[in-house]
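Apart from one protein chain that is not included, each protein chain of the complex appears where it belongs.
Chain naming follows the written order as A, B and C, and within any one chain the residues start at number 1.
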Amino acid sequence: MENDYSPNIAFIRDITQETSNTNTYTLEPYDKIMKKKFSYTPGQFIMLSIFGIGEAAISISSDPSNNGFINTTIRNVGNVTNAIFRLKKGDLIGIRGPYGIGWPLDKAENRDILIIAGGMGLAPLRGVINHIKNNRDKYGHLEIIYGARTPGDMIFTYEYDDWKKIMDSTIHLTVDAVPYGIKWDYRIGLVTSCFPGMKTHPRNAIAFVCGPEIMMRYVAKCLENIGFNDDQIYISLERRMKCGIGKCGHCQIGQKYVCKDGPVFQYSDIKKFIRPL
Amino acid sequence: MDKEKTIEVDYIARVEGRGAINIDISKDGEIKDLKFRIYEPPRFFESFLIGRKYDEVMELTSRICGICPVAHQITALRAVENALQIEPSQQTRDLRKLLAISAHIQSNVLSMYFLSLPDLMGFESIIAMAKNHPDIVKRGLRLKKLGNDITELIGGRAVHPVTAIVGGFTKIPSKNKMMNIKKRLKEAKQDAYHTVDLFSDVEIPDFKRECEHIAVSDPNEYAINNGKIRSTHGLNINEMEYRDYISEKQVPHSTALHSHVKTRDSFMVGPLPRVNINFDQLSSDAKDAAKRSGFSFPNFNPFVSHLARAIELVHDIDESIEIIDRLPFKDDSRITFTVKAGFGAAVTEAPRGMLYHSYDIDNNGVIRGADIVPPTAHNANNIEKDLHEFVPTLLHLPIDEITLRCEMLIRAYDPCISCSTH
Amino acid sequence: MKQSTDFFLLEKNGIDILVKKFLEEHKVFGPIKPGHDSTFDEIKSPKELHLDYISTVLPPKKFFHPPTENLFSFELIENTEWTYKETLHDEKTVLIGVHPCDVHAILRLDRFFSEDFRDPYYLSRRENTIIVALNCIEPSEYCFCESMGTGPFLEMGYDLLLTDIGKKYLLETGTYDGKKLLDGLKLEKADKKDLYEKKKLLEQAKKKFKRHVNTDGLSALLDDDTHDWDIWTKLAENGYPGKSFPCLSCGSCSLVCPTCYCYDVYDVIDLSLKKGVRKRELDSCQLLEYAEVALGGNFRRDRRERIRHWLMCKFGMAAGGDKSGCVGCGRCIRICPSKIDITEVARIIRGE
Partner (left out) sequence: MFVERINMREKPKIAVFKFTGCAGCQLELLRLEDIFLDLLEFFDISYWVMVKRENQEDGPWDISLVEGSISTPEEIKEIKEIRKKSKFLVAFGDCAIGGCIPSIRNWMPQMEAETQVYHDTSAIHSTKVLGIGEYVKIDAILKGCPPHRENILELLKSYLLKTKPRLRKHPVCIECKYRDNACLITSKKIPCMGPVTSAGCGALCPSLNRECEGCFGPMSNPNPEALASIFRDIGLSEEDIIRKFRKYAGTSIEFQREAGLR
């Protein structure tokens, strides 16, 4: 019987430091067939596994055209992530997936796209941005609003220049605070403080939001205030997750499972289960 | 002797709890001052027990000591049962004896192998011994585990067991598991003989002091949980009469009170007094082992306590098997009784010697008075007296050696200091 | 797969013959004590079986989805080489004496564990188990299966089905596997009269229920976000005087529930750090840690959020049921030290 709980093996091909506690890992499945078969959409996630410690759900941060290589961007916050941080280039890691439902790129075709990310929330959206970059003609205006606590907490900084060059796009960067002595040419304030300068009009737009839950709630509310319908907003939820395949129950929200009905949800579907502001 | 000598140990190692030795010896070899100082903070069990319920006593007093919780539990239970005039079943008495014996095995092995053997073999600890004498260390661990496992099987847990209650047990262990234990006990007999050999062969100081030895004693069995209080100096009393004959006094350098027989002197309790007084009740294999050891009993060298423990180990295994063989495994344990006011006292043999508990209970089953005298409170006074006679025999040795010998004497008693300052 | 049904009659002591037959090639499990607090356990001889039980502490889910189990073991051989071994169980098993509510619960778990992704641990056990169900003539004071459409008599989900029709048992076959189990036994055929007797008993049993739930629209009511948080605060923190005490968050309700499946996964490794197992263990949404995430986050920190979640799951669609995750077995009512009664809560939600 096929066993979805048993991890496959992947090599760590590359490690890029993003911030003081965040790295991006480039993984390559060990098994050639799996490598070929491994297809995903941005927003899906995998379960990374280390024997003796456990598993963690991690979003795929690359875009699907990345041919057999998988990027994951991981923040060191606990047991598994810490153990992953102790691995080196060339080491092996357990991997299962991809799981879940990613961003609705098909529904987004021919529409303007508003991407709002906070902190680590940019990880699952990076694939979307790069996908749009590579398939520019399929989508309308692209607007990215990215906020982090400080400039040092921003991830994928090395790609911003590329993103800025994307045709018909706008990018806003903002931070909560700038530590003394750090140079910062962009905005200071919450992501929503970028709204007044926003180019996207709700009429033919779709919004992809990912970040800490409290930020997403607030952003969603502000989007509704400026005319977005709750079915135009998609958010990627995080919940505790033990199996990734809809069996352990931990990620339930209302009657949905974040792991298989999400993690990307249409806001209208889950609005009422999120703790009120 | 030409110099003044000071012997000081601030925190005696390889005993339970916090005690110290301070000895000043004058130029002419006279002991100016000698203290076995117990500075373990007292916990005032006798005070806070007041106001608690009779059925909590076994659970609470268990926490007097992590090494001999079983002894406190059984003594407390028996004292309460005496107050309430409850007579537990034969099976309960047998299981309690087995429980107590298992605690003796565990504690005696701990004392012999872990706490004292390193001295006798020239190591600082059993950890240090592990490399050179793995077989001995493993034997010690094996025997200790056997004792603990029996306690756990009957009591649910080795440290602070939970099943013994007033009148019986909450659960009777399964026969299957007991049979498995019996098998292990049989196998352990060899280990026990090796232990006797080991402790007959190691060199111990040649020292003798003929103090009064007291033990609980019963003509029909090797007494642990029940019996009369008997001594080498003619004491022969019931447990209810304890306070008529034995009193305690506070000394300034010790948080443990000192005991003595009224109108007489300090006394010794523990494995050596037990073997001395109850030699006839030992199993025949234990008697044979004692005879083969080359030591004669009664014996008044406190260092022979180790050997006494080893001999008891042989007996404990024999008696455990005997008890297992006669256990009916009936579910008879929870008996009904009425709570009424009364006073009850009980003495038992804890691994380190005689233990006394007594309680005053009111009509609602609430404790109104508690009196507890653990073995080390009985012995503390006597240890000091031993040291007084022992130290002068050591004066030709360097200070380090004298210090070590003094510690060894104390460890021969295997004091449980937390108990003594309950 | 449903087969044509055969009907037999079995003397009361005929059960012994059945059990003996089962024991020839199967492990047999069934209730081992009479009364409410029975447990399903292994039966080595017919004497141990107690079909006169009322309910068990843990439901039969413990066989398919045990409180703790190993998923796989791993061992490091050399620096970079390791072995890895799955722990699947496929012993041939017969479960005897399962009540209708519990059979329905198993059916729900079957669906839950095989939809989307298949759970090989549950399914390999399940596929090797034959269920001999037992209809309920005498519902207990806690039961409300009738309201949930899961009892007191069974129409599906069994391999064999027993009904106590007075002096004898009526024995019905449900599947080919069940029928095959009876091969070689000389059994008396039942006739119309016996089937009529069964029908009569069913009608009588239906009237004996003391607890009822009206499930109509309940799920939608719970789904409604404008719904009164006051109810949850009372359940969790104040209690309903005379009815229930505040919730203890002890998790007992979900652990005894035959349709609760939530589990935690963790690794255990030995001191040498060279070999270990990945395990899973039943978990409960009533526990604080259940929704805890890294850096101190928690998605359901308040007791009221947790109890609300449980009831949404039980009366909602999350638990593998279409209409309800509850099958009306009454276990959570009986086990709750705070006397929280799911049927009462349903009434409160409906504003009755």
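Please note the rule applied: a residue touches a chain if its C-beta (ideal position, glycine included) is under 8 Å from a C-beta of that chain, and two chains touch if they have at least 3 such contacts.
As the structure is a computational prediction, the values presented were derived from the model and not from experiment.
> Where does the absent chain touch, in terms of which shown chains it meets?
Looking at the entire complex, the absent chain's contacts are A, B, C.
> Given that one chain is not shown, which residue among C:68, C:87 or C:204 touches it?
Selected residue, touching the omitted chain: C:68.
> Among C:76, C:137 or C:202, which one touches the chain that has been omitted from the display?
In the complete complex, the chain left out is touched by residue C:76.
> If I consider the whole complex, including the chain that's not displayed, which of B:23, B:60 or B:406 touches that chain?
B:60
> Looking at B:31, B:165, B:202 or B:341, which makes contact with the chain not pictured?
Considering the complete complex, B:165 is the one touching the chain left out.
> Taking the full complex into account, what residues of chain A touch the chain not shown?
These residues touch the chain not displayed: 9, 49-53, 78-79, 82-83, 86, 91-94.
> Touching the missing chain, which residues of chain C?
36-37, 39, 56-58, 62, 67-68, 74, 76, 82, 239, 245-252, 255-256, 266-267, 269, 271-273, 281-282, 284, 287-289, 303, 334-338
> What residues on chain B make contact with the chain left out of this view?
Residues of chain B in touch with the missing chain: 11, 13-18, 40-48, 50, 52-53, 56, 59-60, 63-67, 69, 110, 114-115, 118-119, 124-128, 130, 134, 137-138, 141-142, 144-145, 148, 156-160, 162-163, 165, 170-171, 249-250, 252, 255, 257, 407, 418.
Throughout what follows, only the chains that are shown with their structure count from here on.
> Think of each chain as a node with edges to the chains it touches; is that a line, ring, star, complete or other?
Here the contact pattern is something else, fitting no line, ring, star or complete shape.
> What is the identifier of the chain with the smallest separation between its Cα mean and the overall Cα mean?
C
> Which chain pair shows the largest tally of C-beta contacts?
Pair with the most C-beta pairs in contact: A-C.
> At what distance in angstrom does the C-alpha mean of chain B lie from that of chain A?
66
> Please report how many Å separate the Cα centroid of chain A from that of chain C, as a whole number.
That gives a centre separation of 38 Å.
> Counting only Cα atoms for the centres, state how far chain B is from chain C in Å.
Centre-to-centre distance between chain B and chain C: 52 Å.
> Which chain C residues reach two or more other chains?
Within chain C, no residue contacts more than one other chain.
> Under the touch definition given earlier, write down the residues of chain A that touch chain C in their complex.
1-6, 51-55, 77-78, 81, 92, 213, 238-240, 242-243, 245-250, 252-257, 260, 271-273, 275
> Along chain C, where are the residues that touch chain A in the complex?
Within the complex, chain C touches chain A at residues 71-72, 74, 80, 82, 84, 86, 88, 112-113, 116-121, 123-124, 223-225, 261-267, 269, 273, 276, 278, 280, 283, 285, 290-295, 299, 305, 309, 312-313, 316-318.
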